[in-house]
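The complex appears here minus one protein chain, its other protein chains still in place.
What follows is subunit A.
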Amino acid sequence: METSVFIEQIREIVKPYAKNTEALANLNTSTDFINDLKINSANLVDVVLDVEEKYDIVIQNEEMEKMLNVQAALDIVTAKLKEK
């Protein structure tokens, strides 16, 4: 998947959870969900569920633990889509 396409899609997904609108507007591969977007850590599980739904994939617990920024999310989604 094109990185720019993924960035737009992930921006839509995290929008309701992100408290820092500036970081949301400047979303890039190095954006950290908790530190930059100020997403409540409890809501990370909701972000993962929304990502699963969007791409019709299942993300395992170990992968979920690593999915803390946009690049990690992109890597996991790309790998899962290749498996399909």
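Everything below uses one rule, namely that contacts are C-beta pairs under 8 Å (C-beta built on N, C-alpha and C of every residue); 3 or more make two chains touch, one makes a residue touch a chain; residues count from 1.
Here is the rule we go by: contacts and distances are computed from a predicted model.
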| item | value |
| --- | --- |
| Complex member absent from the view - protein name from UniProt, among "Peptide deformylase", "ABC transporter", "ABC-2 type transport system ATP-binding protein" or "3-oxoacyl-[acyl-carrier-protein] synthase 1" | "3-oxoacyl-[acyl-carrier-protein] synthase 1" |
| Residue in contact with the excluded chain [from A:M1, A:I34 or A:L49] | A:L49 |
| Touching residue (missing chain; options A:Y17, A:F33 or A:Y55) | A:Y17 |
| Those residues of subunit A which, in the complete complex, touch the missing chain | 15-17, 40, 42-43, 45-46, 49 |
